[in-house]
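One structure is given below, encoded as structure tokens.
Omission of a single protein chain aside, the complex is shown with its protein chains in their original locations.
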Amino acid sequence: MSATRFTYLGPEGTFTEAALRTLPEAATRELVPAVSVPAALDAVRAGEAGAALVPIENSVEGGVTATLDELASGEPLMIYREVLLPIAFALLVRPGTALAGIKTVTGHPVAQPQVRNWLRANLPDALWESAASNADGARLVQEGRYDAAFAGEFAAATYGLEPLVTDIHDAQNAETRFVLVGRPARPAAPTGADKTSVVIWMGEDQPGALLELLQEFAVRGVNLMLIQSRPTGAGIGNYCFAVDAEGHIADRRVGEALMGLKRICPKVRFLGSYPRAGTARQDVRPLRAGTSDAEFTAASDWLARAQDGRTDS
Amino acid sequence: MSATRFTYLGPEGTFTEAALRTLPEAATRELVPAVSVPAALDAVRAGEAGAALVPIENSVEGGVTATLDELASGEPLMIYREVLLPIAFALLVRPGTALAGIKTVTGHPVAQPQVRNWLRANLPDALWESAASNADGARLVQEGRYDAAFAGEFAAATYGLEPLVTDIHDAQNAETRFVLVGRPARPAAPTGADKTSVVIWMGEDQPGALLELLQEFAVRGVNLMLIQSRPTGAGIGNYCFAVDAEGHIADRRVGEALMGLKRICPKVRFLGSYPRAGTARQDVRPLRAGTSDAEFTAASDWLARAQDGRTDS
Amino acid sequence: MSATRFTYLGPEGTFTEAALRTLPEAATRELVPAVSVPAALDAVRAGEAGAALVPIENSVEGGVTATLDELASGEPLMIYREVLLPIAFALLVRPGTALAGIKTVTGHPVAQPQVRNWLRANLPDALWESAASNADGARLVQEGRYDAAFAGEFAAATYGLEPLVTDIHDAQNAETRFVLVGRPARPAAPTGADKTSVVIWMGEDQPGALLELLQEFAVRGVNLMLIQSRPTGAGIGNYCFAVDAEGHIADRRVGEALMGLKRICPKVRFLGSYPRAGTARQDVRPLRAGTSDAEFTAASDWLARAQDGRTDS
Partner (left out) sequence: MSATRFTYLGPEGTFTEAALRTLPEAATRELVPAVSVPAALDAVRAGEAGAALVPIENSVEGGVTATLDELASGEPLMIYREVLLPIAFALLVRPGTALAGIKTVTGHPVAQPQVRNWLRANLPDALWESAASNADGARLVQEGRYDAAFAGEFAAATYGLEPLVTDIHDAQNAETRFVLVGRPARPAAPTGADKTSVVIWMGEDQPGALLELLQEFAVRGVNLMLIQSRPTGAGIGNYCFAVDAEGHIADRRVGEALMGLKRICPKVRFLGSYPRAGTARQDVRPLRAGTSDAEFTAASDWLARAQDGRTDS
């Protein structure tokens, strides 16, 4: 195993690499691109990398299903960090190319819906063809196969290109969430602004199961941030749910909710508790009354006394 | 204090005394009648009696409010046993009295609605006057003040009367539930067919609080057997709830539900966990999946492993 | 039938009569006392009185079970008005009696817990004996049988007595709620500060039924003001619930909630929609978003269009 090496969804010059470089712990690691999300995560499972950064949620496209499905199955992995990256594209060209000279453009298929309006307004006659990644598109421009590529501005230098236009994005607030995934270990201590990820399987043919699942969280005052259904592979209508909840597995309200899920669901996989990106501790929604650790402890003490015949109210 | 003495809602010859005598532990105690439910419970609080048997619920009249209110307030007490007694009246007369000669009848006011139809059919012209208790009515017949009294058949001997008619009860299945109340101590171990009593106060002006209260039980699969609202004395619309739940405070699903209530309600008073009368262990409703102690323990173990970074599914 | 005559729980001089006299419509009626709540309501059923005023809830003692049970069973009746009356007692004596000369006191049994502290502080040695009603106690003082009676101050004149002390009440905010009951007819139009009363029967052995009942109200944003369990007479553990809800049966959220109850419960009895006493329209809790009549109508219109294939969003 190599804790000195981090992998990420490559190739070089993608938004994933840019996101990884925002993490202080990446500064001292060797960063190695992987050809796919499964390849990145398998490198971690095999001990060839200490951790992998992969995209998990996109504000335009939704959950990244390859990542969700890889985390839900196979040998367990755990999330240790998340990174939120605003997604804005640059139009990269070979030095000297002018806007009027662009007949063909390329980019990752995911980029297309995010630049469609800009293209219609600015390059209505340019022909779009998809590339395997934004970075790969830049490479194809370098090789002369296309006139321009949509990619992150940071990719220009790598491929000897120039950013002709920057900050292109059709949707306001477009951003992608990435997670740093490693082999399972004890989560870092709570920071007060944490998030817990789990995957929860439902039993078959239980129409009210999702409602029960949500009530296990609600009754303990645990707010959900994301709930994403994924097929289990056992046929149409069989789903598991990837859930992100506010709080840390060491918080008693979260722990009790997870135990409740564990009892009523066929399978629960804990994917980690980690600091929330982009949320300062003072911006966390206040806890519902009766759900703080202090209140849990006071109630435990009360119960122990009552079980012992010491009723005090 | 006198553990050798039990008190009960008197006078002698009432159904409460009959209920008390069904308890094996009463056979070796001195049984002392009290003039009222508060008097019986205060004798226990003062250490003058080891326990008191008092009625708490009547299938015709409902909750016995004096008992509920006494248990909810004042120095804490605890319920250790319950007794279910079918309520059927005998018409007690002085020896030699015939039905045709009965012009006046008496009995406790609570008895009246339970014999009204019988009276209309059999003694349509008899005048009813209330007595302070069924036993007191029997005494007044002995003294010649009334011709007949409705009371338990067992009261006849005490007052030198004869049961002229027996098994009188308008309602099918009329029965009264009594509880044996003592000073707080560690409850007996679970029997598998147990009941837990609590009183729960709501915060002011919280229209959804009762729903939340019920959900604390429901989410842990704890069934309720009785819920009875009682005014708190703080004005119209301010209520607390006396609740009987299936299970024992040592059962983990019950303990977790009580802790949940303790956290969200201003005040919870534990009134005891004790064997259910009239329900054999095999007749207890099966537990909902995921709520047994074994499943609670397995979930706790799973959580401890997950908190330690050992995810196993 | 006699719409010109109102009856009430007598005798004359009780708090019920005082409450009745606060109603403008009582000013032009003949007011006739009845010996009991059932007698008062039967007089209405028989057409001998146009309406009856009876107590239904007491902030110290709770629901008045005789009234609840009478409204829940027998020929249907309906509530048209409610009256809230603060309960404060006067100590009534024959002219010339001084506090020091009082050896015996009387009053209705319900009065005793409300004056117990005052008695302990001011007449610690006086002997209490119960009377059939507060007014009856006053009559017994007039006849010389007791030295003093607790009753409403307004009862003094009727019985030729003097109020020696006034405004006696142990509990703050002690008050009683009375209802004016008549034969069923179309309720008056909503005032914006209304209340709806129903009695709801549960099916047998349905531990989650109360939770379902509350959810029928909660999902439509209808707040409950009172929920009171009453035995159905079919044995321990068989209950119906008397419920007071905010709003009027003509309000669509209330109507839809009642229909929901009607579908899932074996029996629902509508007891009336009537103005809330003591609550001005501006003091009514604001409706939850999405539950106004206008929002119900907009949603019905949307549904009708969607069913017709005209989707508009």
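The chains carry the letters A, B and C, assigned in the order they are written, with residues numbered from 1 in each.
Definition applied: a contact is a pair of C-beta atoms (placed from the backbone, for glycine too) under 8 Å apart; a residue touches a chain by one contact, two chains touch by 3 or more.
Owing to the predicted nature of the structure, the values given are computational and were not obtained by experimental measurement.
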Response to the item:
The omitted chain touches A, C
Worksheet item: Which one touches the absent chain: A:Trp128, A:Phe154 or A:Tyr239?
Response: A:Tyr239
Worksheet item: Taking the full complex into account, what residues of chain C touch the chain not shown?
Response: 76, 78, 184-187, 215-216, 219-220, 249-250, 255-256, 258-260, 262-264, 267-271, 289-291, 295-296, 298-300, 302-303, 306-313
Worksheet, complete the sentence: Touch rule applied to chain A and the missing chain gives residues 57-63, 65, 84, 171-175, 177, 207-208, 210-211, 214-215, 218, 223-231, 233-239, 246, 285
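As a convention for this text, only the chains that are shown with their structure count from here on.
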Worksheet item: What chain is the most remote from chain B, judged by the mean position of CA atoms in each chain?
Response: A
Worksheet entry | Size of the rotation, in steps of 5 degrees, that lays the CA trace of chain B over chain C | 180
Discussion item. Averaging over Cα atoms per chain, report the distance between chain A and chain C in Å.
Written reply: 58
Response to the item:
Expressed in whole Å, how far the mean CA point of chain B lies from that of chain C is 26
Item to complete: Please work out the Cα centroid separation of chain A and chain B, and write it as a whole number of Å.
Response: 57
Worksheet item: Which chain A residues reach two or more other chains?
Response: none
